[in-house]
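Apart from one protein chain that is not included, each protein chain of the complex appears where it belongs.
Order of writing sets the chain letters: A, B and C. Residues in each chain are counted from 1.
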Amino acid sequence: MINFSYTIWIPLLPFLMFLLLGLAGHKLKPKLSGLLGTGGLGLITILSYVTAFKYFFTSEKVDGAYQKIIASNFTWLQFTDKLHIDIGVLLDPISVMMLVVITTVSFMVHIYSLGYMKGEKGFERFFAFLSLFSFSMLGLVLATNIFQMYIFWELVGVSSFLLIGFYYQKPSAVRASKKAFIVTRFADLGFLIGILILSFNTKTFDFITLTDPMGTAIAQGGGIAFLGLSVMTWSMIFVFMGGVGKSAMFPFHIWLPDAMEGPTPVSALIHAATMVVAGVYLVARMFPIYALSAPVALNVVAYVGAFSSLFAAVIACTQTDIKRVLAYSTISQIGYMMLALGVSGYGGHEGLGYMASMFHLFTHAMFKALLFLGAGAIIHAVHSNYMTEMGGLRKYLPITHITFLIACLTIAGIPPLSGFFSKDEILAAAFHSNKLLFAVEYAVAGLTAFYMFRLYFSVFWGKDTHYSHEPHEAPATMTIPLIILAVGSVVTGFIPFNKLVTSDGKIFESELELMIAIPSVLIGLLGIGIAYIMYRKESAVPDKLAATFKYSYKWAYNKFYMDELYLFITKKIIFRYIAEPVAWFDRHVVDATMNAIATVTQGVSYRIRGFQSGQLQKYAFVFITGAIMLSILFIYLWK
Amino acid sequence: MDILSLFVLIPVLTITAILLLKDTRQVRLVSAFGMGLQLLMAAVLVYLYLSARHAGNIDEMLFVKDYLWFKSLNIHYAVGVDGISVAMISLTSLVVFAGIFASWEVEILKKEFFISLILLATGVFGFFISIDLFTMFMFYELAVIPMYLLIGIWGSGPKEYSAMKLTLMLMGGSALLLVGLLGIYFNSSPDKNQLTFNILEISKVVIPLPAQRMFFPLTFVGFGVLGALFPFHTWSPDGHASAPTAVSMLHAGVLMKLGGYGAFRVAIFLMPEAAHELSWIFIILTSISVIYGAFGAIAQKDLKYINAYSSVSHCGLVLFAVLMMNQTAMTGAIIQMISHGLMTALFFGLIGMVYGRTHTRMISEMGGLMKVIPFLSVCYVIAGLASLGLPGLSGFVAEMTIFVGAFQHPELFYRIVTIIIVSSIVITAVYILRVIAILLLGPTTNEHFEHLPDAKWFEKISVITLIGSVAAIGLAPFWLSTMIGTSMHPIIERILALNPF
Amino acid sequence: MASNQIMFILFSAMIIVFSILTVTSRKILRAAVYLLFVLVSTSGLYFMLNYQFLAAVQLTLYAGGIVVLIIFSILLTSHISQNFESSGWKKNIFSAIAALTGAILAIITILEYGFTASTEAAQQVDMRLIGKSLLSVDYDGYVLPFEVISILLLAAMVAAIVIAKKGAPKKIVLPKLNQE
Partner (left out) sequence: MNSGIPIQYFLILATLMFFTGVYGFLTRRNLITILMSVELILNSVNINFLAFNRYLYPHKLEGMFFSLFIIAVAAAEAAVAIAIIINIYRRFATINVEEVNEMKF
């Protein structure tokens, strides 16, 4: 047995860094705090790689399956004898894989930020928040129980809130951060309710007990029914609601595009590579329950994923803000992962979708981080977010151009880049399970290639725009992470995920299915081709098309008016028709009742004060009559 | 001299010292010293308590002292603490300590202000250490009355109205409460022995069920008025809005906890059967408090009103959890009291400090304060995050304990209500973020605010004391939870033994 | 009819008639004189009951002291010839009804109650006994009330002087009740 107890330092180190930078950051030189943060993260990146290596290659397997190892665990809060929140470290294939993803991307983003955020006010605050985020995200993936996950789930939410609102004097950033927090908070409500139902029925929070395929939790959970679905299904749907919120699936996707108000490295780290895939990770974590005990909930996962990926891809085709295009593309790609999980089964080749989903999560983290960091470099050079104001940048930003192109090819699924492999596995899994979903994903693959190359061509080719000042290539701190990530995007496709990360921990055989792979590459090329025609040079085609499909274009451009719908619900219904009436009711009914009691008392006393007339003889008369009456009462009547 | 009576004695001595002072500038130093000593005593008490427990002392109440006071009615001055009271005493001494520093710059009638403030604290301390219903009630009244002066004299806005309203409503609650307590007293000995006010002795007998049915609602509502139970909460917004900073802190932070603590220690503990039978009514009322208070807070424009409604919501959660009558939920209720006490004291303290600088509490008139007064703003954000239940701060621990505990209730009705209650976390997030966004973030709207000074040293002491406690509970909740939980255990055992449901 | 019965009837008749005249007379000085008659008749009753000392006190203190005091104050505050305006008939009637009801009630009670006269030998009340009792601290002693009454009289004297002392009466400003 290998000792993994040091892994507790992986989340703990960034936390200490957060405390250091948060409490003493303003006393340090900005550069020093940046380097401290980056150095700390470099350290845990190394630790993570070591852990991954030890876990996958030297830890012993039982029955051919990777074991779930509790590296450390202590009780944080005791509820009842059986229910307690532990804080600990759970190592299993997906958590180790996530460790690698998070630390790699986070490290890259840290280095990148040293250049990108240079000279910004609040530089040390930025690194403190990044450390807080890294801590929370690592705690999330290493959680040993569902409540620990919920704790860190909330913490990543708040670090995301803090980072989106980093430019706190910009009203749009403030609005976006608020929106992100509240929307995900609403989804977390579902997560919490799911946890409550789950724990009530299984009397445990512990992942290992919960997800043991032979365990009591899975066996007993299906029994009790409520409104036609088993309790386990209900709880899993609620838990998935949390995942929908965090992963920005439809209908809780609205916060993600707005979240692009944050600094670009943050978008790369949180809103592309790591935090937003937490929902996928959650479903993967609970996967045995979904697959064995709550298949209806798993279907919900599949359909939500499929719909979101299509929906977001359509919107992405019309957006002009490059970060928003990437944001919708993220939603779409995460939809893919959700779908893959949704169509997967448990164990062996059945679990192809599960493996594909994790594979795609891994590769997506690389190329999407690359895309965002590239976008950051572009914005850094041009000082604009809008691709309408860009064009012909390939001359000015050669490194960015190349790496961006690699990323675009990867996401479009062109072999032999990593996106091709992972996407292909997903399509294969969908094909074997549900033809309708397969068809949707097939179309989305084409759309993806189209909108990514629309972005690519209009930024780097297209019209030659005159810039107010000459765009220049980013400094080395920014380009090095780009290059590393580009290499990652190329090579990660060759990692044999079917031997490492599978639904039941055992190896299964999977091979490239050419019947699926070839058409998917073709449709990708088709998308690229269309984009080439339309955006390679300045052309009137896009405008014409937009004019032809005026209404559908307008709807897609306005994101199908989802924001307006939400605004209507929150502003009009909740604020105008619930909160304000409640406040009014409180003042004018409840409080008025209390005041009315006081007023009535006062009125009565004004009425009866006339008795106190100051006429001595009246008092005496009343006194004597009273005395006589009492005498009569007690002598004659009260026998 | 026993250690518990010191908690009443130290404030009284402080008051005496203040009375004897000639120089009004020294008043605050003496107060700070007295309350600092009190805080130290609280720490000593925690230590003594834990070591006594560690040494294997399993009595229900520790450090019990009993002096006969009025023989004819068998009234005693009886004190004793368990883990719950120790926790509440620590909370009180923290909040009072912070409150003294928050009112460092009171301008008029300094002496009288600090005397009233400490008198209030005396009442609260006395309430928490008493195990005799009569003494308890006496201290309860002692805590409520100085409020009238504190708001009426040092308040702002329609202070006379607010002070009058608050005092009258609380007195109305006291009237119900007195009837309830006397009802308990006269039923405290079914076999016609000596009647008693002692909680421990009463808990050993079963009060006849008809009497419980009559006196449980009286006692519960009586305490509930102070715990802001819907619909008896309306004193809270006006009272808090008019009260000076330290008084808001003490009132929301500590005094409102008297309601929750009393409802738990007296109403539920002594009359569990009726509590179980009638809990559904009060469950409905408290859930209305929780949701309604939160929605009420969304629509407010005045910072203090927002916080007052938020207190209604959070204190509703306390009463709700107490009514669930199982160990986890009730432990959660106590943690929630402590957590909310610290958090809301922090909030009111910060609001007072912001108000002292901007001279307005209307959120629409402020904006972008983060840039101008970063220390206070960051603290405000932390307070807000604690209030909306961020893990790592105390609110999360309390709320989760309540939710998990309440959801273990065997009846479906209670679980469904729990789910409704859980949704309050979203509403809380909405109003907290709304305030933070408008008040602190964004561009600085008013040029008069460009050069406001940030926190002074005494303000920092006040704020850091509270934030430190909030974070300590949030990061390491196990000791608090264990301390309360072990004390809760015998209580729950008794409730269940009398009442097998 | 024994002589003492005749005397009793005489005194009773005087007391009742002059009492009624005292409270109904329209002229205040006359009322005072009627009161004097009542008090003198009462002292006659005391003689009949064999309390000579008390009768003497009644005569000197009441008839001599208080009535003179009252007459002085009448002279200070009113004109001798001044007639009272009659008070309202409603008031008179209701008061009369109340007084009559009370009287009837009391008389009925007295008549219904069976008093049993004591058979013990009457104690001779002489001055020596009274003096001893007043200054005695024994069971039958009255030294405490005696002392208290002396202080009371002193206090009354002081109070009478202070209250009636001449001096500009201070205008008392009554606080107006807050209507709202």
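The rule is short, and it goes like this: a residue touches a chain if its C-beta (ideal position, glycine included) is under 8 Å from a C-beta of that chain, and two chains touch if they have at least 3 such contacts.
These figures come from a predicted structure and were not determined experimentally.
Novice: The chain left out touches which of the shown chains?
Specialist: Taking every chain of the complex into account, the missing one touches A, C.
Novice: Hey, which chain A residues sit against the chain that's not shown?
Specialist: Chain A touches the chain not shown through residues 609-610, 612-617, 620-621, 624.
Novice: Need a quick check: the contact residues on chain C for the chain that isn't drawn.
Specialist: Where chain C meets the chain not shown: residues 2, 4-5, 8, 12, 15-16, 19-20, 22-24, 28, 31-32, 35, 38-39, 42, 45-51, 54, 57-58, 61-62, 65-66, 69-70, 72-74, 76-78, 84-85, 87, 91-92, 95-96, 98-100, 102-103, 106-107, 110-111, 115-118, 120-123, 125, 129-130, 133-134, 140, 142, 145, 149, 152-153, 155-157, 159-161, 163-164, 169, 174, 177.
One rule holds for everything that comes next: only the chains that are shown with their structure count from here on.
Novice: Are the chains arranged, by touching, as a line, ring, star, complete graph, or other?
Specialist: Shape of the chain contacts: a line, open at both ends.
Novice: So using the touch definition from the top, which pair is joined by more C-beta contacts, A-B or A-C?
Specialist: Between the chain pairs A-B and A-C, A-B carries more contacts.
Novice: Could you pull out the residues of chain B that touch at least 2 other chains?
Specialist: In chain B, nothing touches at least two other chains.
Novice: Quick one: which bits of chain A touch chain B in the complex? Just the residue numbers, please.
Specialist: Contacts found on chain A: 75-80, 83, 85, 147, 150-152, 154-155, 158, 165, 168-171, 174-175, 178, 181-182, 185-186, 188-189, 192-193, 196-197, 199-200, 574-575, 578-580, 582-584, 586, 590-591, 593-595, 598.
Novice: Sort out for me which residues of chain A touch chain C in the complex.
Specialist: My answer: residues 617, 621, 624-625, 627-628, 631-632, 635.
Novice: Mind pulling up the chain C residues that touch chain A in the complex?
Specialist: 91, 94-95, 98, 101-102, 105, 109
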